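Provided herewith is a single structure, encoded as structure tokens, for subsequent inquiry.
What follows is part of the complex, with its chains left where they were.
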Amino acid sequence: MARSQETETHTPAPPPRQAPGTLGVGMVGYAFMGAAHSQGWRTAGHVFDLPLRPALAAICGRDRAAVDAAAARHGWAAAETDWRALIARDDVQLIDICTPGDSHAEIAIAALEAGKHVLCEKPLANNVAEAEAMVRAAEAAAARGQVAMVGFNYRKVPAISYARQLIAEGRLGPLRHVRATYLQDWLVDPASPLTWRLKREHAGSGALGDLGAHIVDLAQYLAGELLTGVSAVSETFVRERPLLAGASAGLSGSADTVERGEVTVDDAAIFTGRLASGALASFEATRMAAGRKNALRLEINGELGSLAFDLERLNELSFHDHTEPAATAGFRRILVTEPEHPYLEAWWPPGHGLGYEHTFVHQARDVVRTIAEGAPPVPSFADGLQVQRVLAAVEESAAKNSVHTPVPSSS
Amino acid sequence: MARSQETETHTPAPPPRQAPGTLGVGMVGYAFMGAAHSQGWRTAGHVFDLPLRPALAAICGRDRAAVDAAAARHGWAAAETDWRALIARDDVQLIDICTPGDSHAEIAIAALEAGKHVLCEKPLANNVAEAEAMVRAAEAAAARGQVAMVGFNYRKVPAISYARQLIAEGRLGPLRHVRATYLQDWLVDPASPLTWRLKREHAGSGALGDLGAHIVDLAQYLAGELLTGVSAVSETFVRERPLLAGASAGLSGSADTVERGEVTVDDAAIFTGRLASGALASFEATRMAAGRKNALRLEINGELGSLAFDLERLNELSFHDHTEPAATAGFRRILVTEPEHPYLEAWWPPGHGLGYEHTFVHQARDVVRTIAEGAPPVPSFADGLQVQRVLAAVEESAAKNSVHTPVPSSS
């Protein structure tokens, strides 16, 4: 037992006052995101006081044996091989979409039209037109009391959520700079194979949609304002990669005979932009930064202070209070593990940190509460669409010699 | 979706080959440790390929309403108010002891005698005599195929486990220094109340048993050798604290009239020691280090290299390879999130860190595998007893003017 502050009079998590109803969840997709979402749905009700208890009703995938195995592994009560059948189930009230981006729109719109709530992974869609259709469906469904949310899970990191709170309270004053990078390195090796993530028809874009979508969302979420325009450059450093089939046949073949295919998405995208207030922003999304595993880094500077964050140290937030006397001022490392911090009321004593997957537990909590309370969904499909518009402007600017390209307003 | 390396040919966690049997768990205690262990038992089977699936059979506590609420909250199928009844249940094969130290011996011995496996929180007992009795019971039970393990969960931090592996491989060469601190600050405020943790009759000792037990175990575990003797000093800085009752009545009373009681354990203990190889070790356990929330810090120096770790950044391990050319040598920050790292084969892609509670998931995995495979338990009750002997030597030295006090060998 490491540290225990609990006493007879203080129980960390009070017992629920009455047995809650359930929210039947049906999830499509069971790869990395499916595993992470499963963890979120399984855990949220055991940690937080929820108005509805999530039930892992059914999981859906095309391969019967694989989806059955995934159901067993991740704790789902049933398995479907057709997402339309999943939507049709009576024990499912929420469809959780964890598939590649090219199927988001079709599944989400069908689910909403069938009266289900929807949680959809980001990026919301592979292009603006699909995202717009999704928003229309969400708006129609909202009038019927349905909730549609997009999975910008990093908003649910306590340090990020607390940073938003500090900015909203005015602790930074007028903003001057936002700089955001999301650096990974899993494509540094030119021999890394050509997966669906490297094909435009499935993934929509490369680092831009996968990583850039997160930092665009976070920059705007934290700043509390939107980008008005961007100027971008992008690059595909390794233009051909081994086909997966060739890779698996590699034992018998020589390197010369490995079949290669074209990479049709970006390896990296870097862009600058302006926020509505006039603050300057810079962004970099790449999968080619050797040694950076998950370096989502944010820094925001204002007239009264600054904040900095690094996802590789997700329990920490750096805060500089510029109103302090200069002699004692400095970036302080806040361990965002105090009971006063967002989401922390239900977790461990100070200093006992959380991990990546907890963002999905928090997301599950927020989705359940939004549904139960009839609150406006945050982040909504409209938020997802707006990010999609930024990504589209980035691609347009990159194609047009980096010229500053406005982001259409959401209205 | 942050990062996804999964491809059609690479599934992060392969499905179990056949439905496993179950291991019925009965847990005593439901405060901080109870919540953490519950999370471990609930999650392990959904992440790791286990030979037995843990079943949260029953939870036990003295207060009926409270234990029922805890069962509902943490996902236990039943609730008992008498630990003897828990042990007697047919659906329970393992007793998990999460109570204060003064009840460990009685419960553990009864459970072992009843044919159950046991996982017991640390410190193993409140004194050496109790721990010895527990070891005798464990040895007798081992002959019947039962497992008894002690909950030194920090061995299950992947970075710690990997550090052990590097040392065992000889990467540090002959060891020279081990320095270990475990710094917290929750007793800095003299107005913090007098809980059971501050009374010797319940807690055995203060920072020494709560925090010192961890760093003594880790130092020996990592070094792969035992302490031969120690020299210690300890202190209780705040000798009286408000009684809990007085604290809760505080609204109507003045500060002068708050009733106070005596603190009968240490606030801090610092000690030096020698390992069997002659390496020097230093230890500090305190709850009075303002600003340090969970600063379990370890550094080990050998002739060929060094390792450093900080629990507040538990996904990182610092490694200095002294065989590198001096110009490029330096402590490298290893993100212990690669699939090659211990426990990581089942988790997220590189850089997507774990948290404190995952130590309990890993512990659950290891307990289940030990039971299923009939392997020797690690850490065993004998390991817990040996740590208890070190703690006793620390207390003896502190009472005898810090004179070097041998640690009796375990045989």
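Going in written order, the chains are labelled A and B, and every chain counts its residues from 1.
We take it that a residue touches a chain if its C-beta (ideal position, glycine included) is under 8 Å from a C-beta of that chain, and two chains touch if they have at least 3 such contacts.
Keep in mind it's a predicted model, so treat the numbers as computed, not measured.
Engineer: For this file, with 2 copies placed, note down how many copies the whole complex has.
Structural biologist: 4
By definition in this document, only the chains that are shown with their structure count from here on.
Engineer: Between chain A and chain B, how many degrees of rotation does a Cα superposition need? Round to steps of 5.
Structural biologist: 180
Engineer: Quick one: report the Å distance separating chain A from chain B, using the average Cα coordinate of each chain.
Structural biologist: That gives a centre separation of 33 Å.
Engineer: What residues on chain B touch chain A, complex-wise?
Structural biologist: Against chain A, the touching part of chain B is residues 1-9, 11-13, 15-16, 19, 31-33, 35-36, 38-39, 42-43, 46-47, 66, 69-70, 72-75, 98, 121-122, 151, 153-154, 184, 186, 193, 195-197, 210-211, 214, 244, 248, 292-296, 311-315, 335, 337, 348-358.
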